[in-house]
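Yeah, one chain of the complex is gone here, protein chain that is, but the others are all in their spots.
We just call them A, B and C in the order they show up, numbering each chain from 1.
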């Protein structure tokens, strides 16, 4: 099989909606001989914006990714100054850094998926605020960095300072890899606003509730107290406001009166794993476009 | 087929948990020759309460429902003064009164289910604050009563008085039938606290969101604004606090960026219908035990 | 609000895939000022075919539906002789004829949805092989025709002849309305091959199993005997081979060891209703393109 047969360029575009955008892009691609293998379009009647994601066979174009970018920039420029766009090359593997704490299930799941070739990503590093998960990370051939965070009991001021130092360290470690995704795989620490802004659109969190229900700490215990009949998980981009960023994916699982809060914690892991893995995959495949506080997900 | 073959007694019991309750009840039934065809048990480790629902073939017992009640009262008395219990007879059909407004989908669904013999209930009456749904209700052979409610625009005091009169009328109409269930099938009026108390454990509402998300008005528009990826519906007992009563059943349906708020309104109806029909069925079959603000549902 | 604001043309196209199709169609529409509000594309790498569905605001085009058809015919002609396409006008209401037997749940559901304005269709007639459902159909203002079918017990030859006569009558009644959809809403009669061909692409059946499991009679009893943990329903186009036509939609519901075959029959109705309503809606909205024995569904 031709190794270039799977070589793809992925184009995404967000711009104010107007007549003729699809024609403009399609004509641009057709004129260059571009073979579109996947195309998603969305017109938002509420905001008047247009969104598209197109996947083109690289071997159908007579030029490379850089040239595609240069030419597509001209197309996008015609679509208004607010247009934002990306062109990515499937031959350039995406990278991710995972942030973890003590809960291992999402980490195990992601490591297993990467090892199985299911997730199109290279794990550049895993950073954990506790040591024990380091062993399995390294067994997967991925570097593990231990950055201790101050425990809850400490003096508030000393704790704040220690936390700041820890986050500075995390920031530097992540920065070294300039990853396409920073995944908070049950990291359990609230990112400082500065990091939220720095990693905007790349920092992905898994929250263990069906947001906007049960924001904040111990959501399964909140769910248990309320007596809900389904529990859920939410994968979202991190923003400075806690658990309020654009939602990428959510799912739920049925519970009943027989499930204690501890049962919900255990059973919810199945949904956390799935929802995070799906959301991360879509992010890595450039399927997620953010607009305001919402996402367009071209599945 | 023997017409008495399906004759059943349904026993429910809630009481403080202790060793030997199951044995006490089971021995009582076995001594009378009772053939248990369904049995559910739940011990709540958190509150220390015990709950059970048992279905017994009527033809296996040498006495009738009244005698069963008299004898079971003695058993329950031994289990502590806080015990509450019911014995219902499947030959006595349950009755319901529906309260509706302009949204017809839940009404149509319930009428269809009753007509198809799917719901074990006799509809004693439908009360609507608008006339148009009367036709189809009467076509199903069910009495329809029109009780107008004051429109939003009126003078607040006059409106409050008119509303009070309307609710008094509704209260009287419902009271005439002493129904086992008062179903707010998208009634869109907030019950006065007095009626909530009077109908406690019998008034069932369908709220068009996955509670506790999106309490109150226009939940689909709230859901659209937040950008959630699933929308839901919640069937719950009505209590004086809005949308905060014990949840009987919930379910969700997937939406995406292509769904407008209007699409969510339309698509959510499928879940509202299902969730209300399931919750009402379980209530009618004595499958739902309320404890504090939560339900035990023996499915 | 401008009544023409919701006036839409829906274009569908299936043709052999090649570079430039999207550009050709998009340019055609853009040149005429067409405002695309919804667009779906699918390239099938296996068969090498291309499929699209586009929704255009009618008020954005300077011509009417007939002229759009005439012009689009030229576009389609350039795309190869095998191309098939449709242009429908949202102002022309779709019509459907329902075929029913004794099971009322799908009928009630569809009548309720049409009454609630949820399904974009006019019910031209309901044809039933038993009389009792006629009352509710007529209460909804829809004509009901009773066409008796021979009962199973009869002499085979006489029965075949009677069945042929009955189907001839059904065929004529349906033919009078030239409906966009002929819906077998639990009709329980196997269509003769001739009718399958005549109604190809318009006859929609709901089968009460998750096909290809449990083809044929009494699928819930088959499911019960096998001990499956989910039961389902399948909405598909009718073809001469029983339960083997292109699948439009399927869904499932969880069952467990406590569900008897009768419980499955009852609980499965919820899925049958939903799956048929969804499949029919998509058919009526020109969202379903058939290719070979499979469907492309642009949701």
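As a convention for this text, a contact is a pair of C-beta atoms (placed from the backbone, for glycine too) under 8 Å apart; a residue touches a chain by one contact, two chains touch by 3 or more.
Computed from a prediction, not measured in an experiment: that's the story for all the values here.
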Omitted chain touches shown chains A, B, C
Which residue among A:31, A:118, A:155 or A:241 touches the omitted chain? A:118
Applying the definition given at the start, please give the residues of subunit C touching the unseen chain. 42, 44-46, 210-214, 226-230, 232, 246-252, 256-258, 260, 293-297, 299
Residue by residue, what part of subunit A touches the chain that was omitted? 38, 103-105, 108-109, 111-113, 115-116, 118, 135-136, 139-140, 258, 266, 269-270, 274, 277
In the whole complex, what residues of subunit B lie against the chain that is missing from view? 19-20, 22-24, 26-27, 29-31, 33-41, 43, 45, 60
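Simple rule for what comes next: only the chains that are shown with their structure count from here on.
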Farthest-lying chain, centroid of Cα atoms versus that of subunit B: A
Busiest interface, counted in C-beta pairs: A-B
Can you work out the whole-Å distance between the CA centroids of subunit A and subunit B? 41
Between subunit B and subunit C, what's the gap in Å when you average each chain's C-alpha atoms? 35
Provide the list of subunit C residues touching at least two other chains, using ranges where the numbers run on. 38
